[in-house]
Structures are given as C-alpha cells and as structure tokens.
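As you look at this complex, bear in mind that one protein chain is not there, while each of the others sits in place.
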Amino acid sequence: MTREKKIEIAPPAKLGILTVGLGAVSTTLIAGVEAIRRGICKPIGSVTQMATIRLGKRTEERNPLIKDFVPLSPLEDVRFGGWDVFHDDGYKAAENAQVLGKEHLDELRPYMERIKPMAAVFDPRYVKKLKGETTNVKQGKSLMDKADALMADMDAFADREKCDRLVVVWCASTEAFLEQKPVHKSLADFEKGLKDSSPEIAPSMVYAYAAIKKGIPYANGAPGLNCEIPALQELADKTGAPISGKDFKTGQTLMKTIIAPGLKARMLGLGGWFSTNILGNRDGEVLDDPESFKTKEVSKLGVLDYILQPEVYPELYKNLYHKVRINYYPPRGDAKEGWDNLDIFGWMGYPMQIKIDFLCRDSILAAPVALDLALFMDLAARAGLKGIQEWLSFYYKSPIVREGLYPEHDLFIQQTKLKNTLRYLMGEDLITHLGNEYYGF
Amino acid sequence: MTREKKIEIAPPAKLGILTVGLGAVSTTLIAGVEAIRRGICKPIGSVTQMATIRLGKRTEERNPLIKDFVPLSPLEDVRFGGWDVFHDDGYKAAENAQVLGKEHLDELRPYMERIKPMAAVFDPRYVKKLKGETTNVKQGKSLMDKADALMADMDAFADREKCDRLVVVWCASTEAFLEQKPVHKSLADFEKGLKDSSPEIAPSMVYAYAAIKKGIPYANGAPGLNCEIPALQELADKTGAPISGKDFKTGQTLMKTIIAPGLKARMLGLGGWFSTNILGNRDGEVLDDPESFKTKEVSKLGVLDYILQPEVYPELYKNLYHKVRINYYPPRGDAKEGWDNLDIFGWMGYPMQIKIDFLCRDSILAAPVALDLALFMDLAARAGLKGIQEWLSFYYKSPIVREGLYPEHDLFIQQTKLKNTLRYLMGEDLITHLGNEYYGF
Amino acid sequence: MTREKKIEIAPPAKLGILTVGLGAVSTTLIAGVEAIRRGICKPIGSVTQMATIRLGKRTEERNPLIKDFVPLSPLEDVRFGGWDVFHDDGYKAAENAQVLGKEHLDELRPYMERIKPMAAVFDPRYVKKLKGETTNVKQGKSLMDKADALMADMDAFADREKCDRLVVVWCASTEAFLEQKPVHKSLADFEKGLKDSSPEIAPSMVYAYAAIKKGIPYANGAPGLNCEIPALQELADKTGAPISGKDFKTGQTLMKTIIAPGLKARMLGLGGWFSTNILGNRDGEVLDDPESFKTKEVSKLGVLDYILQPEVYPELYKNLYHKVRINYYPPRGDAKEGWDNLDIFGWMGYPMQIKIDFLCRDSILAAPVALDLALFMDLAARAGLKGIQEWLSFYYKSPIVREGLYPEHDLFIQQTKLKNTLRYLMGEDLITHLGNEYYGF
Partner (left out) sequence: MTREKKIEIAPPAKLGILTVGLGAVSTTLIAGVEAIRRGICKPIGSVTQMATIRLGKRTEERNPLIKDFVPLSPLEDVRFGGWDVFHDDGYKAAENAQVLGKEHLDELRPYMERIKPMAAVFDPRYVKKLKGETTNVKQGKSLMDKADALMADMDAFADREKCDRLVVVWCASTEAFLEQKPVHKSLADFEKGLKDSSPEIAPSMVYAYAAIKKGIPYANGAPGLNCEIPALQELADKTGAPISGKDFKTGQTLMKTIIAPGLKARMLGLGGWFSTNILGNRDGEVLDDPESFKTKEVSKLGVLDYILQPEVYPELYKNLYHKVRINYYPPRGDAKEGWDNLDIFGWMGYPMQIKIDFLCRDSILAAPVALDLALFMDLAARAGLKGIQEWLSFYYKSPIVREGLYPEHDLFIQQTKLKNTLRYLMGEDLITHLGNEYYGF
C-alpha cells in the first residue's frame, strides 16, 4: 500500500486568515490563537495543533503530531483580519459576544483592539434580524465593484501584514434562505449578475467570488449556498482555489454524528430521535423565527438519513421519527443546551431510551474548527488540491461533495478520510486496521 | 490493494451453540433465534444477520449483507444446548430472568421447554452469591474427570442434534477475582492442575479447556481470566481452536466507546467522567458487593485509558478523574439505567458538560452479541484462523490481544478492523475512505 | 378553632358518573374502578380512596381514611356512562387508546363492552382534527333541543342504572379557542342562544347547561371556557349545582406546582424555566398545531405567575423567561415525556440549574383525578355547597374562582384548603401546624 512518491507541497509561509464577520466565532478564534502564542492556554479542540497521526504498524510507534507531519503554517506565522458591518474593533466585538471571561479579555485587550474590521458587503434582504446601525458597509455601483473592492482589501491586507498567502473563512450569520437560480449556474451568468447587481446574488457569494477569483481558499462555516453553486465551482476549477463547506459541525449535530454511527455499528434500531436546543445568543434569536429555522432544520435533519441509510436498513430506520427544535432562551447567552431523546430498539424489538443533555458553548466549539479549516485549506492549496475538499467533511454539518457522490456524515469515516488523505499526501501507507500480520493469516 | 487469492474457508454446516449458563442472556438468545426463524421478529442488533458491507468504490454500489458475503451458518442450521447448575428448562429459566414479555414466552414455550441444561461444573468458591440449591452439578474425582465429562457432553450433543460443528460461549455469572498463577502458565502445569483439582483452576477454565482441547471455538462473555491464560492459548495454538474475549460490550461501556472516540477525534479535553449504574438483576446483586465490583471496575476503567491515550495527550486527558459506580437497585429488574456525567473542556479551556442517561436492557443488548460471536468464531475456525481473534474486539469490553499489542477499544476502529478482516478473507479490497480518485489527486 | 355544629350532609347513594367523551381518560377511569372492585389493583393516585386525614393534635393519632371520614359514595355504588361521537364500546375505545396492557383489557373485556356511548352533541368547528366518521351524533333542530336530549339521556341513565344521583365530568378533547362573548354573559341571553343555535356556544356548554339545569354537578377536565361563563354560573346559583374546573392537573404542570412553591419557600430566584413535552397521543397531535397550542400555552404559562408573585418579588421572579413547548412525537403513544430546565439563582446571585425529566402517562395520572372530582362534587352537592368549588383547585391546572379572588396554584396550599374544607364540613378543628402547646408558649 506504500506510494512511490509523495505529492509535492509548496512550503508554508506567513498566512493571513480573513474572516467574514467579526463576531462571536471569529473573535474567539483570534483571541484564542493569540492566547496560545503567549502560552496562556493550549489549543484545545484543534486537530491541526494537538492531534497525532499513527504511521505504519502499531508496533512501530510512529505517532507524530499532525503539525509536525504535514507542512502547516505555524501559529506564529498567522495574521488575522476581516470584514464586518459594524465598526467595533476585536475587543469590543468580543466583549459584546459574551463568550470569553473578563480575565481573558483584559489580558488580550491591546492585541484585540488592533483588529479593525474592513467595510463589509451588505444587503439587508439577506440578514433581517440584525440590530444596530450597519455603518461599516461598502458603497459601490455594482456588486462587481464591491467584489473588486474586496479583492483590493485582500491585497492591501497581505501587503500591510506581509502575508504571502491568504485564506477566507465565512464566520458570519446565516443568510436568508436562497435556492439555486439560473444566475448561479455558470460563471459567465454569475459575472453578468455581479455587474447587474442581481438580487439573487447573496453577499456571501460576492466574498466567495472575490477569494476564489484570486485563487485564495474559501471555507463556509454557515448553512446557505455561499460558495456551493456551479458558477463558483467552475471558477475554483479555473483558478485552482480550494473550497469547502458548509456549516461548522458543533454541538448537537456533532453528538449526533458520533452516536448514530455507534448505534448503527451495532445494528440497533431507532424509532424516534427528538432534539431540542435552548440558546440565547444572536444565533438563537435568528433561528427562533420559523422561516430561518426551516433552512437550518433541513440541514440538521439530513444528517441522520445519510448515516443510517434507511433505504438499506428499512427494519431499523425507516420509521424513525426525527424532530429538531431550536428555542430562543435568553437566560443562557452563548452557552447552549442541547437535549436529545432517542427511542431505540434491540433484540426481538424491545425498546430502550437514551437521553443526552449537552451543556455546551457554541463559539468555543466552533473556533478551533475555523482554525483547522484555515490551515488545512492553505495546505490543500499548496499541495495543488483544487476545488471541493471532501476530505474536510469532518468539520461540517453538511459537507459539499462532487456531483454524483453522497456526503459522508459519520464522524469516524470522516476522520479516517482526513487522516488517510494526510498519509497519502506525505507518501505514507494508508491505515486499514487489518493487522492480520500479528496473527499469521 | 486487491489480494491475489482469497483464504480458503470450509463450507458452513449444522452448528451447535453451547452456552455455559442457561440464564438471562442465553435464554434471550435462544428464544430470539427461534422467534426470528418463525418470522415473529427481526434479528435486531445482530451484525451477522442485518449489517451490510461496502465492497469496492462508493460508486459501485456493492453493499451485500454480511451473511450473504461470508459463508456463515444460517440460523436455520443452528441448534442450542448448554450447561447450568439448576435443572430449570429454557422456559422456566427465561421466566425467572424476567427479560421477555409474556406474549413472547407463551408463544415460544414448547420450544424453550425442550432446552434442558446438562450438569454443570461448579465450585461455590467462585460464585458466592448464588441463591437456591445447585443440584445439577457434575460429580467426578478430579477436575480432569469433569473436563472429560464436558467433552463427552459435547460429543453427545453433536450426535443427538446431528451437528457437524460446535461453538462454546460463556454466558454465566462473573466468577470471583483470580490472578494468574503458576498453574496457568503452561499447558503441562495446567493439565497436572486439572488432575490434582487445583483450587486455582476456576470452573470457567475447565469449560474452556474441554472446548479448546477438542478444537472447538470458545468465546468468553464475562470478565475474569477464563480462557485468557497462557496454558489455554498454548492449547489453542496446538488444536487450532479460535478463542476470544472478554466481557460482552453492552450498556454504559458501549456508550463510552462510542462517545470517547468522538470527543478525542475533536481533541476536546476531559476533566472528569462519572458513571453510575442502577440495575436490579442478579448481575447487580453480585456487583453490589465491593469485592466483586472491584474486578468489574478495573475492566471498566481501562476502556478510557486506551481510547484517550493520556500519555500521548497529557494536556487533554492526564487529569481525567474517572469514576464508575454500580448500584444494586431491585425496582429495575433486568432493565438497567446508566447515568454518565462528562466534564469536558474546549478552546481556551472553557468547560462544558455532557450528561447521558441510558435506559437499557442488559440481556437484550447481549444476546445478539453472543449470536454474532458464535457465528463468527465458527467462521474463523473454518477459515483456519487459530487462537486469539482480535478482529472480534468489536464485541468485548476488554479485548484479548496477542502479547506485545495493546487492545483497541474505539468502537469505530474495531468495526473497521472487523469489516476489513471480512473483506480480506474474501479477497476484496480493503476500504481506506481515501477517495482521492474522485478529485483527481 | 372547633366549630359548634357540623354542616348537614345528605347520605350518599348510588351514583352515576357520566363522562363526556369515552376516550383514553374515561376508559382508563372506568376500567380501573372495575379492577379495584374486583381486587385486581389498588386505587393508586386517588385521594378519596387512599389518603388519610389527620384530625386533632399529632399526639391524638387520629388519621382516618378520607373515605371513612366524609360520607362519599363507595366505589361499589358507582355506575358509569357517557357520550361519544363514535359508536365504539368501552372495550374498543380502551383498546384504541393504548393506555392499558393486554392483560388488563382481556380480563375486563366483558365489563367494558357493556359501556355503550350515548349519542354526542357535536360541532366540527370546535374539534377540527378528529379522524374517522362521527356517526354517533345527536340530531336536533336547535342546540336547546340537543340540551333537552342530553337531559333526557341523564334521566334514562339514572332510571336504567337505578342511580339516585349523577355527576357529569368533561373528559373529551380540547375544543377550539373561544373567548367570552355577549351570548355567554347572562342566562337569558344564553338560553336564547341555545334556541337560536348560536355558533358561539360550544358543545361543552350545552353539556354543562344540561347538567347544571338539572342540579347535577359538572366538572371540566379540559382547558376552554366550558362551564366557566357567567350565564352558567348564574344557572348554578339558581339550581344549586356545584361546578369546578378547569384542565386536570397532571404531568409537567403538576411537577411545576410542586417545585415552584418549594423554590419560592426558600426565596431562590428563577431566571428561566424551559419546558418541553413530547407526546404521541391524540392530544399531542392536536396541540402540535400552533393555534390549538396557543390556548394550552396561555393556561400553562399562568401557573408560575400566580405561584411566584413576580410583582411581590421582582428581584427574584420578574425577569423569569418562561417558555413551554409541546411536540407531537408519535413513538411515545400515550406515554408522555416532559423535560424541564430551570435556571435558578441563590445567595449573591450565583446561578444553579435543575433539570427534570418526567416519563409519565397521561391517562394514568388523569383517571384518579376524574374519580376524586366526581365523588367530591357529589359530596359538595349533598352538603349544599353551590356553584364554584374552589376547594377542589388541587385537581386543576387553571382553577376557577369567584370573581375578585385570584386562583391558588400552589399544590400544597391547595391541599391544605381541600383538607381543611373536609375538616370544616365534619366539624373538626382546622389544622395550622402551630404546635406551640408542645413547647409551652
């Protein structure tokens, strides 16, 4: 199974991570990376920084850290920037988000205050519930003009921060629901649409266009189409920009993609799965609205279908009643609580129940996901992996895949795919866990 | 990755499954198999009967049932027998166990009544809390005589039921704690010990000896040494009998080996894991005793250490405070409840909590595990796989492995190992989930 | 505190309990009473049958059963009947309801089959989600004609079953939301409305009118106006019929009225109370509809306000965020699950949380409440207590009280009120729990 030669990967360089949105997730990311650099804390939750990877046989005991195995940009070489509709600097934005404690905010204040958001591309039709006046917004005759302005922002940032490479990560709110339209079908139509300022082009698509056009990797952390339209995939194929998405996998869905594969591994049936969430941050407020919730719900419900394969296992999963509820509940702030009830059945059909109560924190779970994606997307670009990065499905609620393939939601298959991709890139044997050699067959 | 030739596997034949102990697990197993044969219910929870296995690429869509892929004995060809210290037939024993509902017991009564236990090898020093008079017990001058009597039982059963092949599965209570002694070290010493009726040879070892001596596969569903001693491994190597163990993985430990790998995959830290069980069956009564519990506890605590690798990830798992409690609580009968609290921490060290309440049923989870093990162990014997069957770790709380290897507890690695072993046996490509061919790198 | 003379109470007699609706609650009630009479089970959950009442000082040790203390009709003297829109007899209706096990249904089958529902007053505008053809429905030119027909039913039932006394209990589905209209304001207007078949008169009001007109006690187990309109209270004052309501207090609301008084007793603050329900019976289906749910929600939300008195305790309860969700979830059938999260705060404002998971059974909790109400309402009638019976608030989610009073929701105050009313009726000292005499002050 050894490969003769490894793929050529350009060496890492000073990397700029640009986030769309300077809110809860991105300020938590930025503050955390700086705190890690200062030795205040460890990069908990980050696979690129903390995980090891087994190479060769178990008995060889070769288990390097992933960051020592594949050539990633070290955190010391990372610089942060981004766009936001408000003028608040990184400190003010982090304070508003109420994720981090005073002891962390105080210590990192000067660093965070230096993070000033660039003017955003904004369209109130796509984000209805935003409170406050959006004063930090790009003006421009057409969406194409705004795309050009974003590209100029990227160049200026790289220049100012002396970054050789950039990555863009969408960390902003969920946009209003939008289905694929003709304007999204081809690059030509899409660019025409940008010039005509088509109302069917969401701001997120303008960001994605700007990044991909410049060959800069683009990762989408929210649900919504964003970069997942044929026009932008066509562009990515042309410029070689890696893209990936969508919707960071955290909280309840993370738990689902851990537990469902386990029950399925044992062929235990599921009669019902009821999931309710209570959360008090802006995300919760937006999703309390039935229409916005519908978008999210579709994405959340699909997870179990792909993992459980009811069409293959009708006796076990065909009658699964799956219900997801999200409830705005201000007493919690950014601390979210997910409560799940599973009605399972086993041998001879006897019923059992599992209840899971997850007292989690949204942005704390999302920040290291954003970091890993930025570093891996940059690696992909340097290794010449173009377009959709399916091997990063591990991080997404709703992974984008090439047409004709189904998305993989099982966290453990996703992890195997990710780690075997890294082994493959570096010319190491893939791991199959067979281990027959120890037993002589 | 394709292998040139597949391993030769003798064809399946009429298979006798002999259980040590005719209690909750074995009567649930026997009743269930008969109910499945009659079309009353589906073999829920059984991987051999219900699971499919993906072959080749995703796009090939080759996903046969495992039982159609590897040559297993069909349930129609299975016959049941076993030993017990009481004379109760299968119906009476199932009624006492209070696992199955009246509607199932009534319908299967004539079949279950025909299951009559053979006289058991018994030693009260190893099972202290058994209530009732143990009247169905083998007499004999020495343990070797009793081993001979067990071998004669096996022959007589095969003869009477016209079975060409046999498997033995330990489904009886946990025996008193026993450490490895000199008498367990070599086959010669062990056989001398049998002749001298050494008090350091537990009844379970006599059963294991008898089966292995005859080249019959032996699987151990309880904690305790049982077949896991050098003397019996030496014998298995000689006679070619497959062996596996130990302790069926069900309930709380099953959940642990599902969730811990998920948290570790995401590099989330663990500060504490508190597990408490309430259960009202005989198992609970025995384990309420602090000494018996200690044996179980050791086995249960190890699980997290192997999965989490605190020596590799000291910042994440070194300070994990792991506590397991088992509480006898009669109101529940065979229905067990496991409550877990996990104190986890993520990005920048922020704490979160997960609580899991599993309202499960012990024997309902164990019965299909016993069935799968019996069928796979027989397959192993026909395929010439001798001695320890590590690929069946998937089913055990405390998997036995070859000296020099560490046991694998991660349910998903165990599953990959099991399925890739089946693919290997049948000459199919191993699955690595790389899928680079779809993306042209 | 001793009263000179006790209130005169007419002796009990053979009592007919007529339920509106022959569904889950009423068949569970009827089957249970018959099972108790046969000695199959005990009247668990019934205060009239099982509770004792302390009389005099603690040291007197006078604690008779309530049924031995106040002159209630014994269960032997109770007969059941009722109305339903379907023709199903009591057995068939109980089987559909899926509350009782086969072992109970089989044993009581002949008795239950004899319960044949009388034709119902029905109006599809008030119960929209009913499935199946409603064939057992009263025809009649006007609502007044139907009221007359109901009165005739009552007479015929009393005659046939040789009952000297009757009670009517509404056990049917929640009707569509209806606010008080002019036609409900006075008896004269209401009777005119009956003659004109006003669409603002719900079927429940016709039943209530018929019962009250005849001086028969009427209890309302559902939310909705029902007997709670000035016209019918005017009528009750005239005929002397006791009335009470509304909405049997079971499940989550029962728990709320237990726990909230406890937290308030200790002056612990509440920042949030999130309640979610999953249930799969017809009730759940109806309430999954947002409009129907709104009615229920109003009733459920009020409970905490009355108990916690946020206007008296603004620092503790003014900012309480109270949210109630009901989710239709078919895997559960009549078995309901209520999950509550309470965000509380204590000394110096430090936050704490309480989570309650109640795996309950709707009709099992409601049936003894219906029985107690029937027996106590008949007692009230015989004791000359007219109109609203506030002392029965103990049984209701949303107790009716005399104008100018606030309803009492604290279960423990309700219990004190109930028991002290019984003591008062029988001329015993009221209990204050002072007990100063033991300590000489």
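Think of it as A, B and C in the order they're written, each chain with its own count starting at 1.
One rule holds for everything that comes next: a residue touches a chain if its C-beta (ideal position, glycine included) is under 8 Å from a C-beta of that chain, and two chains touch if they have at least 3 such contacts.
What you see is a predicted model, and the numbers here were worked out from it, not measured in a lab.
Undergrad: Among C:N96, C:S186 or C:N420, exactly one should touch the missing chain; which is it?
TA: Residue touching the absent chain, from the options given: C:N420.
Undergrad: Which is it among C:A13, C:A152, C:A188 or C:I258 that touches the chain not included here?
TA: Only one of C:A13, C:A152, C:A188 or C:I258 touches the chain omitted from view, namely C:I258.
Undergrad: From the listed residues B:E337, B:D362, B:D378 or B:E428, report the one that touches the chain absent from this view.
TA: Candidates B:E337, B:D362, B:D378 or B:E428; residue touching the omitted chain: B:E337.
Undergrad: Out of B:G272, B:P310 or B:G384, which is the one that touches the chain we can't see?
TA: The single option touching the absent chain is B:G272.
Undergrad: Which residue numbers on chain C touch the omitted chain?
TA: Residues of chain C in contact with the hidden chain: 1, 7, 28, 31-32, 35, 41-47, 49-52, 58-59, 63, 100, 104, 254-255, 257-259, 261-263, 265-269, 312-313, 315-316, 345-350, 352-361, 363-365, 367-368, 383-388, 390-391, 394, 402, 404-406, 408, 411-413, 415-417, 420-421, 424, 430-436, 438-441.
Undergrad: Take the complete complex as the reference. Which residues in chain B touch the chain that isn't displayed?
TA: 271-272, 274, 276, 278, 321, 323, 325, 327, 329-332, 337, 339, 341, 343, 355, 357
Going forward, only the chains that are shown with their structure count from here on.
Undergrad: What is the Cα-based rotation angle between copies chain B and chain C, on a 0 to 180° scale and rounded to a multiple of 5?
TA: In short, 180 degrees.
Undergrad: With chain centres defined as C-alpha means, what is the inter-centre distance between chain B and chain C in Å?
TA: So the centre of chain B lies 52 Å away from the centre of chain C.
Undergrad: Per the centroid of Cα atoms for each chain, what is the distance between chain A and chain B, given in Å?
TA: Inter-chain centre distance comes to 40 Å.
Undergrad: Touching at least two other chains at once: which residues of chain A meet that condition?
TA: 355, 357 - these are the residues of chain A that touch more than one other chain.
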